[in-house]
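In this view, the complex is presented without one of its protein chains, the others remaining in place.
As written, the chains take the letters A, B and C, and residue 1 is the first residue of each chain.
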Amino acid sequence: MRSILLQTICRFIIPFLLVLSVFLLLRGHNEPGGGFAGGLIAASSFALILLAFGKNEMKVAMRFDPKSIAGIGLVIAVLSGFPAFFIGEPYLKAIWFMLPTPLGPTKVGTPVIFDIGVYLVVIGITVSFLEDMDE
Amino acid sequence: MVTIEIFLIAGLILAALAQPIGRRLGSSFSLLATLVPLSAFVWGITSLQTLPIISSRPWVPSLGLDFSLRLDHLGLLFWLLISGIGTLIFIYAGAYMKPKELPRLLSILSVFMVAMLGIASAANAITLFLFWEITSITSFLLIGFKGEYENSRKSAVQALAVTGIGGLILLAGLILLGTENQTFEFAQWTSASPIAITLVAIGCMTKSAQFPFHFWLPNAMAAPTPVSAYLHSATMVKAGIFLLAKLSPLFGPQPALAWIGAITLVWASVLSLGERDLKRILAWSTVGALGLMVMLIGHGTKEAAEAVAYTILAHALYKGALFMTAGSIDHAMGTRDALQLGNLRRHIPTLALPAILASLSLAGIPIFAGFIKKELALAAFEPATGIPFLIAIIISAISGIIVAMTLTHRIFFQSQPEEAELHHAPTPGLWIPPLILAVLGLLVGAFCLPIGEHFIQYVAATIHGSEVKNHIALWHGFKLPLFLSIGAIVTGFILNPFWPRIRTSLENLPKTVTLEGSFRALNQLTNQTSVGITMFYERRSVRDHMILNFGAFLVILGVVAAQNPMTLALPNGPGILFHEVVLLLFAALAAIVVIFIPNRLGAVAVLGIVGVAMAITYVTFSAPDLALTQILIDVLTVVLFVLIFAKLPRFKDILTKNQKLTNATISIVFGSAMTLLMLAVLSAPQLPSINHYFAETSYTLGQGLNVVNVIIVDYRALDTMGEITVLCLAALGVHTLVRLKVKSGGQKQ
Amino acid sequence: MSVIFVVLIPLLMAALLVSLWNVPKGRKIIALIGSAAHALAGVWLLTTVIQSGAVAKNISGWIPPFGIEFRADIFSATLVALASFIGLCVTIYAHSNIDDERTNFGFHPLFFVLLGGISGAFVTADLFNMFVWFECILLSSFVLLGLGGEKKQLRGSLNYVIPNLFSSMLFLTGLGLIYGATGTLNMAQLAERTAQINPSTAALITVVFVTAFGLKAALFPFFSWLPNSYHTPPTAVAALFAGLLTKVGIYAIIRFVGTIAPTTAAAIIPILTIICVLTIVIGSIGALAHTNLRKILGYLLIGHIAFMLLGLIVPTQASMAAAYFYMLNHILVITCLFFFVGIIQWHTGQIDIRKIGGLQAKYPALAVGMAIPTLSLIGIPPFSGFWPKIGLLQAASETPLFFASIIFSSFLTLLAMAKVWMNIFWRAEVTETPEMPPCPTTKALPAYLLAAIILVISLFPAPIADLTNRAASEFAPYFQINRGDQ
Partner (left out) sequence: MTELAVAILTGILFTTGVYLLLERTMIKFLIGLVLLGNATNLVVFTCSRLVRGAPPIIPKGEKILQPPFADPLGQALILTAIVISFGVLAFTMMLIRRTYDAIGSDDVEDLIEPLGQDLTEKESAP
């Protein structure tokens, strides 16, 4: 299974996949994509590493404990609903504001933050599955 | 008036205090405890002139339930019996029980007494039922008082089973009556449907040990004697009589009931001759007396009502005394086997007097209460129409003579080949209470007139529902009842010498004939059936259960579909294009192929193809987000499959042909049902969907162009939150399963 | 405060406890505080609803029916309050019942998600959202059931998982169908629209949902998962499952038929009656067959669960009120009994009644305490189980079959519990049991507390009866549609 060919392809493709996943996450609000799709793409790249190099490599590539990433994602998602309380709105009510970025002003809102949480959860969970299944 | 409640509460307080205080005071505690029943008794006598005593307070208003009490003459009769005999029983128990056991016994007995007083004074069906069930439970606890013996436990559960099912049937009857009359107050009941009457009557029959539910009572003799004397002769078993009597104005004469009573009377009178255990002899005799009462209530005439009223009183007096005496004999001699007892007048002379006095009453010898009871009963039936009932009474009278002779002449004055020796001489507490009752039996008989005029007459009026004249007298003249009485007495004395032979032949009756055997067989059958059904159901694989689940769902669906015929039409959606046909066919083919692939990885590969086909379907019908997610999930699923399959065995084809056929049938029917359900939905246009709102506001309010994504992270973000929580749980679960070491059942290390 | 908190608090607690994964010390205390907060939120919700009527709150600020709405009327608020209270009791009990190993594997977060899911399922006014909470309940219960990793737990797990997945599948299918027909997911709007679609289609969709929920509620013949799984997990988990899980299924059925699709009730009432009667009969029979205390209680649970649907079968307010009263009482009683079984297990190391004996002599307090829920379960007056039974019988007098089955079930319950009682309390000790340290307070406290509450309800049932009556009145449209004369 651990063919050189696969490993070589991986080296090329994985950075691309990771960038793509972030791209999908960020553009998700306006075009197909979003936290799920982005997270799954990222997770797929880790699955590739697992198949091509083995579990240890995947753990190294992951750097963090996947469960912590999932936990952080969940906490981010849950917390993204809280700002609404401060302006007397119901839980999870979206709040939008303009954020100046190097690429020009960008609209940022709690739904985006929520989506990032989803993204992290999906990555963390899927990698955790992979890790545990390959026991 | 709150007086009634005060006594009820006092009884409960006594029950609560029995354990802590009783343990310190020892057997003298029982004397202290008698204060409660004694005061209730005294109060009962003094309040004779102020009847009826009424009290009512709301309890559960929304159910229309009040806690209402009403003490009338019938109730007062019971009240006096319960409290009066209760007083004596408390004293008796103090002498009879071991000091260690006494507090617990008195505690349960007090609860029981409260419940009986409650029954006597209840004015509301639910209130009555409340107390009724408490008596069943306390009876269970008391019969099983010595629960370490298997016999006690069996008898206890038997009694509970019979009175328990009876209680529920009674409840059913009472509820029907309550629903029918729109109230649970007895006083306002005006109509009674036959079914309700039947249910109530069955309930009363179980409690009062009527044929064919009678067998629990002799077995209840496993209880300590104070309990037998109190519950199973004087009071609790009469609760059914009480309720029948209370409701008899509503129910009217019930010939069926009279017949049941007669059968019980004869059957029990005969079987009382087949026992050798004194308590069991008395228990059968009690069943007979209860049968007599039911017979009279069922008969329903004024004379019968009077006879019932008097019988309740007379029976309680002599039977209570006899039970206590039997218990004292047991206590003194270490046995209550009639065949091993003899010459008791030498060993325990103090017990001779109560035994003789009470037995004379039981035998129906003139001037004793038992005599008048019998006369009244005989007078209640017309010689022309009531011959079977008269015969029943005569038979019981004959049997009563023999029993009385056994209890006195045989054991006190004759000697036996194997005689038991004296263990301890009875203390006063063991012979004074029965003596008091026995003497009362004499007094009630000898001075019957005032009691009848001042009390029994009114009780009879309550039972019959209209005024009843007093017939109670020692001398009625040379009429039929007297001749019958004399005839019975003479026959009894003639038959008495043959008792041992009669006993042996009756003892050898097959168990099934005595119905107790049938009950045991029924009980066993129930147990076996339940175990059988349950094991049959439980010891099945998950596959069998799923077949049941799918099958049941399909059956329900089919039944409802048959009752509500569908009108199916072709959906008026877009026409199909060629490449879509190919795509769908391809997906269907792949799905079917998955079933038949024997190779694990091959199956997964084809499964992946199904997923891809799904993704293409999504993209064809304008769902790019779905397609993207589907394809990614598909890939990851395949990866997981590959990883997990490394640790699992290869596919095996272990289904038998029949099993395959079952699978195929169920799955095809299920699949078709689903298609039809979808068609049912699709053949009508969808009501205006709420999705137009998302289309209109997704950008203006939701700040996003991708409506699906806006729904996921904004409109329905809570769903998504739940969903990622589920994901986290799944990861936690997988992690847990991986890490936990499987232990082989049983003990944890 | 807002109604969202009854769901948010447990979920936050779960997140917090997950992040404390590697901090063994404080977890139990934090869990206790969290449970107490949840119970407070539940009580707050109930008092608010009682005082000022149903509370509705949309999530994400979108007006219903477009956004998700939480709506608590008395019917659901009482259940939430009760669930959160039971949750608190279980947390206390779990303090000594759940060992370190299980704590390390996340008992507490799972428990909180389960609690949050249950609360969410009770208060949500959106059908798909309910599905999500059901999945939360499902997954957390899967994992809780498997915690411990004993062989028989694994044996039971698959029996639990597969039927429940079937139920989820039906739920989702039903969602697709009902959304396809009505174009909405909001319960209030669904209630209007189910009357407008083809009645036959509506009836069939109801069958799909009722089957899905009926499986959760362990109705005949969908109950196979229950007896196979309830006897394996630790007491705290089993008590939580027994007390609440099946009731969520019952709640969903009542909510669906009573609120969402009342017009379809006529089509399914006959078949529902048969199902209920069979459930009652088979469950009670099963209880008689077993000697394992947990299994006996599990089967009795099945035998009693169908009573709670009488409010649908006989569409009157009185019957709904009685069924609801029964349900509330049953939650308390069955949880309490499971706690006591746990205490018995602590003392003797056994849960098989053939091997336990002599408890009355050794632990009289236990006998007194356990008598209360036992008598209530049987329905002996004046114990709390009796009050709703009067109403049930009155209501069921219209359907003789149901009437008879209530009597039958009560009788078998009586027999089964009498058998238990005689064996474990009266009989002399069967096997030598090693001296155990006295039962920890954290185990005894919730058991006796619940027993005390049951006793109070027994003697003063009027407030509960009023409450259930008001809760039942919330189904007035259902009664009107199906009876017409009210």
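Throughout what follows, a residue touches a chain if its C-beta (ideal position, glycine included) is under 8 Å from a C-beta of that chain, and two chains touch if they have at least 3 such contacts.
Note that the structure is a prediction, hence the values are computed from the model and not measured.
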Ask   = The complex has one chain that is not drawn here; which of the drawn chains does it touch?
value = A, B, C
Request  = Sort through B:F447, B:F498 or B:F651 and give me the one touching the missing partner chain.
outcome  = B:F651
Key: Touch criterion as defined above, residue of C:F307, C:Y326, C:W346 or C:F475 at the omitted chain   = C:W346
From B:L65, B:L128 or B:L682, residue that would touch the chain that is not displayed = B:L682
Request  = Decide which residue listed in B:S505, B:S541 or B:T567 touches the omitted chain of the complex.
outcome  = B:S541
Message = I need the residue numbers on chain C that touch the omitted chain, in ascending order.
response = 96-99, 128, 132, 135, 138-139, 142-143, 146, 149-152, 154-155, 157-159, 161-162, 165-166, 168-169, 172-173, 175-177, 179-181, 185, 231-232, 234-235, 292, 295, 342, 345-346, 349-352, 355, 437, 440
Remark   = chain B residues touching the chain left out here are 539-543, 546-547, 550, 570-571, 573-577, 580-581, 584, 587-588, 591-592, 594-595, 600, 603-604, 607, 610-611, 614, 617-618, 620-626, 629-630, 633, 636-637, 640-641, 644-645, 647-649, 651-652, 654-655, 659, 662-664, 666-668, 670-672, 674-675, 678-679, 681-682, 686, 689-692, 694-700, 705-708, 711-712, 715-716, 719-720, 723, 726-727, 729-731, 733-734, 737-738, 740, 742, 745-748
Ask   = If the missing chain were put back, which residues of chain A would it touch?
value = 30-32, 36, 122, 125, 129, 132-133
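Definition applied: only the chains that are shown with their structure count from here on.
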Query = What is the distance, in whole Å, between the centres of chain B and chain C, each centre taken as the mean of its C-alpha atoms?
reply = 26
Key: Shared interface positions of chain C, touching two or more other chains   = 11, 18, 59-60
Request  = Would you please write down the residue numbers of chain B that are in contact with two or more other chains?
outcome  = 714, 717-718, 721, 725, 728, 730, 732, 735
Query = Along chain C, where are the residues that touch chain B in the complex?
reply = 11, 14, 18, 59-60, 62, 65-68, 99, 101, 105-106, 109-110, 113, 117, 120, 128-129, 132-133, 135-136, 139-140, 142-143, 146-152, 154, 158-159, 162-163, 166, 170, 173, 177, 179-186, 189, 193, 196-201, 203-205, 207-208, 211, 215, 221-222, 224-225, 227-228, 267-268, 271, 275, 282, 285-286, 288-290, 299, 321, 358, 360, 375, 380-382, 386-387, 390-391, 393-394, 397, 403, 407, 410-411, 414-415, 418-419, 422, 425-428, 461-462, 465-466, 469
Note = Touching chain C in the complex, chain A uses residues 67, 71, 74-75, 78, 81, 84, 89-94
Request  = Would you mind writing out the residues of chain A in touch with chain B in their complex?
outcome  = 24, 28-37, 40-41, 43-44, 47, 50-51, 66-67, 70-71, 73-74, 77-78, 81, 92, 94, 96, 107, 109, 111-112, 114-115, 117-118, 121-122, 124-126, 128-130, 132-135
